[in-house]
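A protein chain is absent from this complex, but the other protein chains hold their places.
Right after this comes subunit A.
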Amino acid sequence: MEADSKPKKSGARLCCVCNQNRAALKRPKTLEQICRECFYAVFEEEIHQVILENQLFKPGDRIAIGASGGKDSTVLAYVLSELNRRHNYGLDLFLLSVDEGITGYRDDSLETVKRNELQYGLPLKIVSYKDLYGWTMDEIVKMIGLKNNCTFCGVFRRQALDRGAALLKVDKVATGHNADDIAETVLLNILRGDIARLSRCTSIITGEDGPIPRCKPFKCTYEKEIVMYAYFKKLDYFSTECIYSPNAYRGFAREFIKDLERIRPRAILDIIKSGEDFRISTTTKMPEQGTCERCGYISSQKWCKACVLLEGLNRGLPKLGIGRTQGLNSDAKISNGMVIQEESVQGQLFCTNQVNPEDQFFGFYICKK
């Protein structure tokens, strides 16, 4: 063995790919022990293969990368720029950021995205809830309290991203959702009996029948590997939990997934595979897709979720749109085409903390009050 500046510890392993360098991490996906250089290569190559096999992009596409300044979107921006160069995808890449108006969280992370704009040379566009809806998340939480914040934020963010994408005139939006996120979503949908979402949440491309489709290039990428990649490459990202997130239901699914990963890391990809292979029984009633009467967004209800939530905010009815709608049953009253839930039949329901994949954007946006 060669002499190092520091003597090798007993049991120091060599990379199983190159057999030359010291192994730096154990990949959860494959349990391989791999050195930094080989890790960079395999990480980047696997994402390249995912892009090719799923035909995520075509030459000339303008792509907006949903950028929060967090670990996933920063690494996505870095890797996509790199692969675009290396493999000549011919893409025009942009950074698209949403300012929800969460003091102490979003204002700091936006500083990171502004640095990313300079570091990666990608033009940045920021859209804000205040401009689009007339409400910041801080104002919303003041009105509705600390439960169900994520429902509002997730629904509004979806439309905000679409609005920003329309302003940038892009062909597609790419988000940094990773394998852990998608496995959590599969579990969440099972826990909530949300069959409609369950059938869509593992798709790597969504919204193809709308104006601006979305894709998730990190669908098969483990969160641990994203963090290790960012750490070794010293990528600049912002890492604080949203101050409102401790109340989110997703936290339970995340805790469970992390515990599972410890015992059997492959479980994360296997859960996604199960989600992909589910088939809905033909006797199960699925919601039908129509359009929102108020704004034209695709919606399975008379009004889309964002319109219902906004109406609730503007009328001082914070529970409007929260809780499961039962269709036309005796517990729900219909007014102006909306189903008004007075008290949720099943008691307190948790917020969804996930975007609604069925929503599409037709060039309208929610009017300020």
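Here, a contact is a pair of C-beta atoms (placed from the backbone, for glycine too) under 8 Å apart; a residue touches a chain by one contact, two chains touch by 3 or more; residues count from 1.
Quick note on the criterion: contacts and distances are computed from a predicted model.
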Omitted chain per UniProt, picking from "Multifunctional methyltransferase subunit TRM112-like protein", "Cell cycle checkpoint control protein RAD9A", "glutathione transferase" or "Ubiquitin-related modifier 1 homolog", is "Ubiquitin-related modifier 1 homolog"
Just one of A:178, A:203 or A:301 touches the chain that is missing; which is it?
A:178
Residue in contact with the excluded chain [from A:23, A:113 or A:168]:
A:23
Against the chain that's been left off, what residues of subunit A make contact? List them.
6, 9, 11-13, 22-26, 33, 68, 70-73, 176-178, 181, 223-224, 226-228, 231-232, 239-242, 245, 254-255, 258-259, 261-262
